[in-house]
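Of the protein chains in this complex, all but one are displayed in their positions.
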Amino acid sequence: MSESRRHNLGLRVEGLAAARGGRVIFESASFVLEPGATLLLKGPNGAGKTTLLRTLAGLAPAARGTAETYLDGGPRLRLDELPAPRPDRRAASIYAGHADGVKASMTGVEHLRFWARLYEGGADRIEIAAGAFDLAPFVHLRAGAMSAGQRRRLGLARLVISGKPIWLLDEPTAAMDAVAAARLAALILAHNAEGGAALVATHDKLPIEAPALILDARPPAETQ
Amino acid sequence: MTRKQQRTALIGAVFTVAALAVGLTLTALGRSVAYFYSPSDLAALAAPPSGTIRLGGLVEPGSILYTDDKAEVRFVVRDEIASTPVVYAGILPDLFSEGEGVVVEGRFGPDGRLRAAQVLAKHDENYMPREVAEALKKQGRWKEGERVGE
Amino acid sequence: MSVFDFANPERFERLARPIAVPTGALAAVLIGAGLYYGLFNSPPDYKQGETVRIMYVHVPAAWMALACYTALAAASAVGFIWKHPLADVAARATAPIGAVFTAVAIVTGSLWGRPMWGTWWAWDARLTSVLILFFLYLGYMAVWAAIEDKARAARLAAIVAIAGFINVPIIKFSVDWWNSLHQPASVFRADGPTIDGSMLAPLLLMALGYTVLFIALLLASMRNEIAARRLMRLEGAPGRPVSTVRKE
Partner (left out) sequence: MRAQLAVIGRDVSLAFRSGGGALHSVIFFALAALVFALAIGPDLALLSGLAAPILWAIALLSALVSLDRLFQADFEDGSLDTIVETADFLELSVLAKSVAHWLSAGLPVVLAAPAVALLLNLPAEGYAPLLLSLLVGTPALSFLGAIGAAVALGLRRASILVAILSGPLFAPALIFGVGAARAGAVDSPQFLPAILLLGAITLFGALLGPIAGAAAIRLNMTA
C-alpha cells in the first residue's frame, strides 16, 4: 500500500439486480471498481445507468445481490466497529446526478460552506475545490444568476469537498464546454492518483481513456 | 463514536422522548376534569365563564317550567352538589324529560341563567323492552339515572 | 423485492375460489335474518321506542369500521415488514370496505341522533373520532390512487396506515377530552352487557353478518386485484430485465 495514497477503498459488486416500477432493469451485474481506477458507464437512454449509479450510492434499493466496499490490502473490519462516518457504500461514495444539487437563491460561496459542514470536516478543501473547477469568476454570484455550465461546475465542486473515495457520476459533462470537460477529466485522473475510484456515466464527452462497463438494452423482440 | 454507539445513543434518545411524552400525559390526566362543565364545576368558578360553554347534568325533577305562550322553557340542570338554571327557546329532543341526562350549549345571561342555544338529550347505555323496564321497576331493581351523566 | 412473487397469490386463488360464493350467500342469509329480527321481530325500547331499531344497523357498522382499520394496519405491517404481496393486496382491498362501514355508521348514527339527541350531528368525541377515521381511510386510498408504481404505492400506503393506526388512540383520546354525548359501550363492558337479551341477539346476528360480508367482499376484491396484476404481468413482462451488463 503506497504512502502517497489518500484512499484505498474499492467497490465490489456481485450479482446486483435492480427493479423500478415492478420492472427489472438489470440483473446479475458483477464487477469490481478498484481503488485508483475509473470505469466509464455506457449504454443507451433507458438502459439503467442512473438506476445502477443510484443503487451503488445507496440511494435506491437493490433487488438482489451485493455491492460492498473493501479495503485494498487492509484487514476486513466489521462495519459497526468502524468509527463514523462508516466506510460502507453510502459513507464512502458521493453521487452527482442530473440535477446540480444547487439552490438558485444561494451564492457559490454559501454552497461550498454548506457542503463543507454537511460532509463534516471538509472546510480546508473549499479552496482546492474552487481552484479545481475555476469557480473564482462567479463564486460570489447567486446560483440563479449563473449559466448552466457554471452551476454544473459548482455542483461538482462538492466531490472535492466531500473527500469521499468513490465518485459516482451521472453525465457530469452535461452543459459543460470542452474546457470544463477537460478540467473534470484531469480532476478525475488526479483523484485516481490519490487512490480514489470513479464510475462515470457518459456519452463520450469526457476526454478520458478508461475501461467501460456497458449496459445493453435488450432488443424489443427479446423482451418477451 | 462508532456506529453501534451512535445507534445506542439514538435509541436512548427515542426512549427518553417517549417517556417524557408519557409522563406529560399521565400528569395531565391526573389533573384533568371533564371537558364540559358540570354544575359543581361552575359553582367552583369565581365568575361564570364569558364565552359559549357546554353544561352537562341531569334535569332536576319538577324544575321544568314553560312560559305561558310556550315559547320558552326554563329548567334546572344539577348534579349531586350544585345546580345551574337554564333558559331555552326552541324544540326539545324526544328524550328530554325530568331526571334524564342533558347537554346544554349556550352562554350565561346577566341574570346568571345559562341561555341555551342548543339542548341535547344524553341517553344512557341501557336498552330493554318496555315490559322488562316495568318488571325491573316492580321488583325494585330499577336504577333510575344511575349511570346517566357520569 | 419489488417484483411480485406469484406463488402465494396462486395458492390463495385456489383456496378462495371455492369459498367465495358460499361466503357471500351466508352473509346475505345472516344479514337478512338479522334485519328481520331487528326491524320486525324484536321489542321496542322502553325509552326510545321504535327508533332503537337503527341500532341493529348502526352499532355493528361502527364495530366493523374499527375492526377493518385494525385489519388494514395489521396487513400493512405484514406487507411492509415481510414484503408479502398478498398482505398488500389484502390491505388495499380492506380500505374501501372499511370506509363504507364507517360511512354507514356515520349516516345511521346521524339518523338516530336526530330523534334521540335532537341533532343530526354533534362535534362530540365519538362522532368526531369516527369521522377522522373515515378521513384516515380516504387518505390511505388516496395514496394508492396517486402512485402509479403499485409496489411502491403498497409500501407508502402501509406507512400511512401504520402511522394512522398509532394515531388512532391519540385521536380517540383527544376527542374524548371534549366529553361525550354518545352513550358508553353497552355490549363490550366489564360488568356484562347492559342490553336486554331480546335485543342483543339480533344485534350479534347483524354483527356476524357484517363480518361474513366483509370476508366475502375482501375475497372478491383480492381475487380481482390479483387477476388484474397477473394481466399486467402478462402485458408488461416485468420478469425479464431491460438491460444486460458487461465489462469491456
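To keep things simple, chains are lettered A, B and C as they appear, and every chain counts its residues starting from 1.
Throughout what follows, a contact is a pair of C-beta atoms (placed from the backbone, for glycine too) under 8 Å apart; a residue touches a chain by one contact, two chains touch by 3 or more.
Values in this document were obtained by computation on a predicted structure and should not be read as measured data.
J.: Touch partners of the unshown chain, restricted to the chains that are shown, please.
T.: Within the full complex, the chain not displayed touches A, B, C.
J.: Among C:21, C:142 or C:231, which residue is in touch with the absent chain?
T.: C:142
J.: So one chain is hidden, and I want to know which residue out of C:26, C:74, C:103 or C:162 touches that hidden chain in the complete assembly.
T.: Considering all chains, including the one not shown, the answer is C:162.
J.: Given that one chain is not shown, which residue among A:37, A:71, A:106 or A:128 touches it?
T.: Checking the options A:37, A:71, A:106 or A:128, the one contacting the hidden chain is A:106.
J.: Can you list, in ascending order, the chain C residues touching the missing chain?
T.: Looking at chain C, the ones touching the missing chain are residues 128, 132, 135-136, 138-139, 142-143, 146-147, 152, 155-156, 159-160, 162-164, 166-167, 170-171, 173-175, 177-178.
J.: To test your reading of the contact rule: which positions on chain A touch the chain that is missing from view?
T.: Considering the whole complex, chain A reaches the absent chain at 20, 50-51, 54, 57-61, 84-86, 90-91, 93-95, 97-103, 105-106, 110, 114-115, 117-120, 155, 158.
J.: Determine and list the chain B residues touching the chain excluded from the picture.
T.: 3, 6-7, 10, 14, 17-18, 20-22, 24-25, 27-29, 31-33, 35, 45, 49-52
We take it that only the chains that are shown with their structure count from here on.
J.: Quick one: point me to the chain whose Cα centre is farthest from that of chain A.
T.: The chain farthest from chain A, judged by C-alpha centres, is B.
J.: Using mean CA coordinates as chain centres, what's the chain A-chain B distance in Å?
T.: 65
J.: When the C-alpha atoms of chain A and chain C are each averaged to a single point, how far apart are the two points in Å?
T.: Distance between chain centres, rounded to whole Å: 47 Å.
J.: If we count contacts the way the header does, which residues on chain C are in touch with chain A in the complex?
T.: Its residues touching chain A are 1-4, 148-152, 236-248.
J.: Quick one: in the complex, what on chain C touches chain B?
T.: 43-48, 51-52, 55, 115-119, 122, 177-179, 181, 183-186, 189, 194-196, 198-199
J.: Of all residues in chain A, which touch chain C in the complex?
T.: 17, 19-31, 39, 43, 46-48, 52, 61, 63-64, 211-218, 222-224
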